[in-house]
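Complex shown without one protein chain; remaining protein chains in place.
Moving on, here comes subunit A:
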Amino acid sequence: MLSLNELWFILVAVLFIGFFFLEGFDYGVGMATAFIGRTDTERRVLINSIGPFWDANEVWLLTAGGAMFAAFPNWYATMFSGFYLPLVFVLLALIGRGVAFEFRGKVDSSGWRKTWDVVIFAGSLLPPLLLGVAFASILKGLPIDKNMHMHAGFFDVVNVYTLIGGITVTLLCLVHGLLFATLRTTGDLQARARNLAHKLLFPLAAAFIVFGTMTFVMTDVFKVHGVLLTIVTIAGACAFILSGAFMKLKKDGWAFGMTGAMIALSIASVFIGLFPRVMISSLGHAFDLTIHNASSGAYSLKVMTIAALTLLPFVLAYQLWSYFVFHRRVHEKEHLEY
């Protein structure tokens, strides 16, 4: 039987998977505005393609944070205070990007719009990059002392391994976003999105292979969960090959599904590698934060379990419904809200 601590570890993982799957594509679309949006109207179409969704997608991150706070207060406290400066930049990016979507279309001036385009690009690039760096550094281990305080220097967080982790996540989101764009745009823009996604497969594969190899060598996760991680890696590789094949066949929906699967498997593998730890200490495994020493009491977890299992089905249902409502492609000639 699953303990509540294990269940909440899985739920936090699911929330992060949901976040990277959903917000991943809107980060990707945000970045793609700079690469495939040649005119103001094309960039508007791209922004409007994620218009009804991005805010709700971001709530997955907030919910993941809230779930960590409630179920594993020590994890939340150690991680958020430990990654102080990276999170400042994530917040700046999220603040800028959020208002940019809303403000950009409100004034008809090219200077105004170009400024917001820069904010949208940077605001969509920084979060996956920095969160990728942060998750990679968690896998590698961070200086966490006996009081669960993390005192990380710059190079504990930013180094070759974590940067490659960040780049992998960013590229993955970009490809995922480009494929989402193929589903909600038409004509030239759609073709450009598909082409770029296809071209990026090679660098993405390279990033995956380098990051995977370094993870194998530099972290203990394959030693701890070798069998499971190998299965996930093979599944991920299959999804990768299939996504390339579907792109060639112009089966965009399937290709998008495959990059989604890659995101889900990548994030899952981080959590599998950590389990039952939530933060690895580089100062000795006695100082690791685990699902036991970082968690709330049994009563709190029980209450939270009831709340989450009651509410999540509704959330999933109406979110899915909103995607159904806006399943049509965005046209240049229609009224664009953003």
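Quick note on the criterion: a contact is a pair of C-beta atoms (placed from the backbone, for glycine too) under 8 Å apart; a residue touches a chain by one contact, two chains touch by 3 or more; residues count from 1.
Convention: contacts and distances are computed from a predicted model.
A.B. asks: Which of "Formate dehydrogenase-N subunit alpha", "ABC transporter ATP-binding protein", "Cytochrome d ubiquinol oxidase subunit I" or "Stage III sporulation protein AA" is the UniProt protein name of the chain not shown?
C.D. replies: Of "Formate dehydrogenase-N subunit alpha", "ABC transporter ATP-binding protein", "Cytochrome d ubiquinol oxidase subunit I" or "Stage III sporulation protein AA", the absent chain's UniProt record names it "Cytochrome d ubiquinol oxidase subunit I".
A.B. asks: For the chain not shown, which residue from A:7, A:232 or A:304 touches it across the whole complex?
C.D. replies: A:304
A.B. asks: Among A:85, A:118 or A:160, which residue is in touch with the absent chain?
C.D. replies: Final answer for the missing-chain contact: A:85.
A.B. asks: Please output the residues of subunit A touching the missing chain, sorted low to high.
C.D. replies: Where subunit A meets the chain not shown: residues 48, 51-53, 55-56, 58-59, 61-63, 65-74, 76-82, 84-85, 87-88, 91-92, 94-96, 98-99, 101-103, 105-108, 147-151, 296-297, 299-300, 303-304, 307-308, 311-312, 315, 318-319, 322, 325-326, 328, 331, 333-337.
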